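Every protein chain except one is present and positioned as in the full complex.
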Amino acid sequence: MIHLRKRVISAMMALVMVLTILTGCANNQKSETNSGEESIVVTDQIGREVKIEGEVKNIVSSYYLSSSLLIALGKKDNVVGIELKADTRGIYKKVAPEFLDLPGVGSGKGINVEQVAKLDPDVVIIPKKLKDSVEQFEQLNIPVVVIDPETLDNFIDFVELMGKVVGAEERSKALIEEYERIFEEVRELTKDVKDRPTVYLSSGSDFLRTCTSKMYQNELIDIAGGKNVSSDLQDGYWQAISAEQLVSWNPEKIFTVSYAEYANEDIVNDVRFKDIEAIKNGEIKTFPSKLLEPWDYPTPSSILGVLWLTSQLHPELYSEEDYVKEAKNFYKTYFNMDVTEEELGL
Amino acid sequence: MNKKKFWIVLFILIICVIFSACLGRYTLSLKDIFSILVGNHTSEVEVNLFYNIRLSRTFLVVISGGALALSGSIFQTIFRNPLVSPDVLGVSSGCSVGAVLSIVLLGGGVIITQSMTFLFGVMVVLFSIFLSRFVKNDRILGLVLAGIVMGSIASSIIMMLKLVADPNSHLQAIEFWLMGGFNNATWSQFNIIFLPIMLITVILYLLRYKINIMSLGDEEAKSLGLNVKVVRIIVILLATLLVALVVSFAGVVSWVGLLSPHIVKMYSKDDIVNNFSLSFLTGSILLIVSDVLARTLFTIELPISIVTSFIGAIFLIILLIKNKREAL
Partner (left out) sequence: MSIRLENVSVKFSDRTILNNLSIELLENEITFLLGVNGVGKTTLIRTIMGFEKKVCGKIYYNDIDIDKMTYKERSKMVAYIPQIIERRSSFRALDFVCMGKNNDLSIFSKPSKKDIELAKNILEKLNIGYLENSYIDKISGGELQIVYLARTYMQNASYMVLDEPTASLDFSRQNDFLDILENFSKNYGYGCFLSTHNPNLAYEYADRILMIKNGNIFSDLKRTQTNYKDELKKSLTNLYEKEVKVITDDNKSLFYI
């Protein structure tokens, strides 16, 4: 009988020992993960709470705007996967040529989740259009941040969010401050301007298609001291108009976007438009920057579009020289690159 | 042919043309138009607007509407079915494939798009005709089935191309093209399609008696000595060309081909021999009214198919009510 008791006690002690060792190991492991590494929680632009653990070393950016911003935030070396058609981006070629060799994982249409997983990312940035693929990433335990930088306010939030996500908060704050500073300055400059030139901005696909009051382009023209001829168009985004509507508006200045599928020359030679003031005076220009990135909608350096447009519409308030100085400075500071006047749209 | 009806319809068309010349986002009064035509108008802008924008667009619309309507009448006669539209063999679908291909893969330049549109429209119809040969006994049925098949294939291709399209620029252009519009009308466009459309119209006019006989059905037509196979192919191809020409410039304009013959029937019971010019003119009127609405209702330019579809629906309801009354 005593032998049995002994045996039972020994067995139980052995069991307790084994359990302790096991839990001890487990605990040790946990504490190993916890020590020295932080996790952050951010709210992305569709309202999701995203937890990102540890340092963000590998970033997959499936949208042009975030990829470009990552350059400005100084994190271009952490990018392991990029959006498709990267070779069409002038700014990559200039300051981040390594982007062109990265695997292309997404476009406006869809993202290849498996391909992304192979790259072992610490975070994946996707645009709102692709939010349906969020679940797949979550199942693979890959943190995914959804962005929606389409309007001006959203863009600023986007910059702030990205700063948090990739651990470049200082830079993102500085960038935002720069945007806000420039906006304020330009607003001050133009707020009392009496003579606002009438402006027509045409879309990429068709010259007879323009922006509506909802869009960033409308605000852009307003801040820069111009009057958008299509500002009373309220519905939708890019809208088509008839040739005679344009003649009726008779804008003093015409700007075509840098990614237009038609040539300014064809517009100048089109007999229907010859009486429009802007055409008569040769005031049809391409909105920059064709060689870097478009500035007519929110992109990381599109703030320069505001400056450029102001110098175009009101050279008496803001000269071309001042513009060039400020623009070159911006690119040097945030993108660490030197730019030519041509690249600045002149 | 009822001469009186012809003159009345022509008169209505002329009134519509005048309205089209006056109305627009830039209003010109009758007095303005008169002085422009006479040559002593002061505002050069208005002269230019009238000639180069308004008038070119009006003329283009008149000839397009007529071509589409005539094509519709002919298709309905040949297929002996009042519900048939020129797209029964897939011409509009084919044109769409050409246009979308051009926009997405070839840069979407104007000339390329127009050529591709025209080419693919004709190609699809030729394919439909070829496919129809597999149905031995009933040629008409064969054509309709082939048209359905080609139409489906075209739709799939367009859907695939839309997948590849750049949502920021291409998709918009595609959607707008698929809904049609005359806002890019110029004299050079009119000059290009005027002659071919007039030529084809004349040939079809000369063939009108044969077309009439075809509507009796293959066997009766053969018994009257008509080489049905040959005439049918020629007529179908010509009617298809009419549509392809219009669509290559204006995008898909829906309903005119289907609806116009019915409107003609509402005021003239005759066959296509007697209604030939009325068919053409009615289409012109229908499209001019639609175009004026499309460009004046709002500041933005409405795609024309939206207007024609709306008008089409209204007319259908009228027709249904009318038929119900007659049946009772």
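Observations on the structure shown:
As written, the chains take the letters A and B, and residue 1 is the first residue of each chain.
As a convention for this text, contacts are C-beta pairs under 8 Å (C-beta built on N, C-alpha and C of every residue); 3 or more make two chains touch, one makes a residue touch a chain.
Values in this document were obtained by computation on a predicted structure and should not be read as measured data.
Shown chains touched by the hidden one, complex as a whole: B. For the chain missing from the display, the contacting residue among B:S155, B:N212 or B:S277 is B:N212, taking the whole complex into account.
Across the entire complex, the residue among B:T42, B:S152 or B:S223 in touch with the chain not shown is B:S223.
Checked against the full complex, the candidates B:V273, B:I306 or B:L319 give a single residue touching the omitted chain, namely B:V273.
In the full complex, subunit B touches the hidden chain at residues 80, 136-137, 206-210, 212-213, 215-216, 219-220, 222-228, 231, 269-271, 273-274.
Note that only the chains that are shown with their structure count from here on.
Spacing of subunit A relative to subunit B, judged by their CA centroids, is 44 angstrom.
Across the complex, subunit B is touched by residues 108-109, 129, 203-206, 208-209, 230, 232-233, 235, 238-245, 247-248, 250, 259, 261, 270-272, 274-275 of subunit A. Of all residues in subunit B, only 24-26, 44-45, 48-49, 52-54, 56-57, 107-109, 163-164, 166-170, 172-173, 176, 181, 183-187, 295, 299-301, 303 touch subunit A in the complex they form.
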